[in-house]
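The complex is shown incomplete by one protein chain, all other protein chains being positioned as in the whole.
A, B and C are the chain letters, set down in written order, and residue numbers restart from 1 in every chain.
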């Protein structure tokens, strides 16, 4: 029996452009995007990923790259991977794909990331009405820790995770998405990467039909769940033969909500994964909530190794907006208030509000729906582990 | 120096009606409700509270009491308490009141509680469209544990907390509330308890002006934050002289969101508290987010003693509702989907959906806003600690 | 079904002397000490206990009470309790008694405790060569927290537990104990409490044969395991009919090792317990390690509710003693060095060494056997949760 060095199925080269990678990347959800590799159930494999912008953000002090960033292409995903069982039979529609995250991290040699506020006119973010201008913080990694020259006095360990883990939709599911999101301007962008021969009829067809990768959906996708870290396991529905698993948008760390939009510590990175096919699992475990059997949702498990902080500073918000207007049991408004309250408070300790906004986007803070039934106010809380701030240590 | 037996400032007798208590209870927020006792900064004191329905729910198998429960009166609060410093000078508007929760629990001799689904026509709840009929589960306490004959196979320790901790509003703040909630039917109920002489002009005035206790607001109030447990500390704004602190709605346990509305394990109980007055603290720490200096929010701290579970089963939801309709970045819809997904999944293991709905309302599950910027879908998660389910133990 | 108010089977009155209690206490292990009450498997019951010295230590600033304390009588135990199953059949030798600790705490109205260093000539302690003189710290409880006027700047939540939980030995086991401990001076003390009629032949017989309660043994007894707190479960061997369960020596908090001997925060208190009889469990689960089937050891489980601290300051010790002499893989010497190192270090921050010695005895520090095979040095560590020291909070 040989040591378990994970098999590298998708290498990337961060010095190359996204469309120049040896194994082509893709940037849309579509059943016809062809798999780039086969992976066998039970084997440990490694996937590398470039950052979500494909290297467009620079390690410098200017936010100009953020200000003018073209969002019509992202995200850059590695895959799809075709998952087969030990006899070579691929995962089938109706199966569940269980994916264990055995390891992950930044790419060796590329140990840095960034958090940014998008310009109001170019994507914005949760608090874009308050923070309309582009900002950027660079984070350097020291092993498990990150620190930023732009936000001094803060250093924290990453709860590193992929923002995106998803399977390919079937055409039927894709149609459901396109229909329900048809009024969404950003879905009109037809910029498909060269995951198939560019300019061909097939390329145009996929470019026209495919879904953007921005929102999380029935297939998982851009769920931005910060706890999907080492040792967790995600159960995804299979909609197409082979499952066609894609991953991307690595985050060194993220706060619940990823509020500034480019809010995690965005980076390139790698995943070491192990898959299991649960035959017929969708019917058995993933009951649809919606008009069709495709209206399912992923499930995941968090295991015993997640770091846990023991002391938290917590900010409340109610669903009364900044103008004083009442919103009926609206958790989004309540969370916005909680975030604004946290920003106001922390800005009293020498930080600018933009710095705090960036920090709340990327530090391991928890966003909770505390009350959702006490009419008319939803109550949300934002909890910050106090250990992220400079602590006295032995030597001080 | 004498042992620190907490001074009992508000005793209750659960065998008596709410309006027969020796120290009168109150059920509305109003600056003119007179304090029932003085408490000195730094002293350890004990407040007892009846359950939020004032004893209307019976320890039996029928949900009829829930079905016809009169919601126009609740909650029954103990207090207000006038907080003074060591020189007898009361807390003043603009101060912050820091309240440490040193201990809490059920009332000795009354070690049980209930979780209920309200009838759609009588209050409803987060999932009332799916569960329109009244249901009830009784919980018995074995020390720190609760179990229910109505939901077998489950037993968990309580993260016990008060649903309501609040200070009295000033008249100015009360006016803001009344104005912004004026279309709210439930605010029309004028049923003031006998906290002042019933039928007097003063009583009528207060009954007309006072705010309902249902929603959380700037003064704290019914925030239903499940982590406000032993060892935590809450910082409340002071709006009136003496702060006029009230508490009530004790929960043996609650899930984030308290989704079935009467969703915690509701009980009578006691709090052992210690207060500190931070003079001028509002200006220094609680920046308003809103049109007036009164638009503030409480802050709290969670300390190192909160129980922490290490393994979780997590359900996702996106802001696409049960009909398949898209809602734009709506965390409430996403959380509803996460809850429905959890109910579907757990109902496969021998529970009825109503049982799971009740369970998710009261067990220590976490409701998280995972993604709030990935247009058009908000992503929310509901995480259940697996340790609440029957575990194999040594003897099995 | 009625609420589960625990049945009080052993009340105590801390204002009375140990021998004046309504239900007699006992202070030795012997099979013929008669049970004071029956308890049925599955029922929730409450036992109250006086502190281990029977009220001889006063809430004052002098250590004279400690200096001259008569140690020939302790501990004062509540029980024994005869455990029967639902059909009234008592636990039998060979069974295992599973005891769940559902709740525990100080006695209402007696919320204080003490930690002491014993005089070298009167009991001493782990570091008696360094700290030969009697000292005392009084601790006052504020709910879950304790603080001491004698050790300022420290406040911590208790991991409250009974120092002693044990079943009665059979005569055969008692003989084994008496034989192996025969050279132990302290075992010569024949002072039996009035748990049976004093002065009778039976009383003299038991007084002569019975074992002291100081050490932990096969029956559990004075194990001083600080994690035997709320929500844990202990599995004890049954040696006599009815099991004859006794409890005592309540600790508000204790560090691993309880190094100053009277090192926990000693107090009166209560336990709320639930028992289960595992018929024939000894043979099935408790294999003897020793020359007879009686050489067994208890097992216990720690559940998910134990408080956990996230940051620790750790001191190492190797098995080289204070004179520089090598001891071969001796964990006791290594732990002594770790404790001395911690005392030296912490005494640099304004504490006297006696204060630190007291603190390490009673705060929730962990004593670990880190290395026990790296000849010639055992390595032990003593880890202190930094959260016990005064922390900056919101208001500071």
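Basically, contacts are C-beta pairs under 8 Å (C-beta built on N, C-alpha and C of every residue); 3 or more make two chains touch, one makes a residue touch a chain.
Please read these numbers as outputs of a predicted model, since none were measured by experiment.
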Just one of C:45, C:76, C:126 or C:140 touches the chain that is missing; which is it? C:126
Chain not shown: contacting residue from C:73, C:159 or C:176: C:176
Of the residues C:17, C:86, C:200 or C:292, I need the one that contacts the missing chain. C:292
Thinking of the whole complex, not just what is shown, which of C:224, C:241 or C:272 touches the missing chain? C:224
Missing-chain contacts on subunit A, rising order, are 1-6, 44, 59, 96, 98, 100-104, 108-112, 138, 140-145, 149, 157, 230-231, 233, 235, 272, 274, 276, 278, 281, 285, 299, 301, 303-310, 385, 387, 393-395
So which bits of subunit B touch the chain we can't see? 308-311, 313, 387, 391, 394
Absent chain, residues of subunit C that touch it: 125-126, 176, 180-181, 184, 186, 214-218, 222-227, 256-261, 263, 284-287, 289-292, 295, 297-304, 306, 308, 310-318, 320-326, 329-332, 335, 337-338, 340-341, 344-345, 348, 366-381, 383
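By definition in this document, only the chains that are shown with their structure count from here on.
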What is the distance in Å between the mean C-alpha positions of subunit B and subunit C? 38
On subunit A, where are the residues touching two or more other chains? 308, 310-311, 313
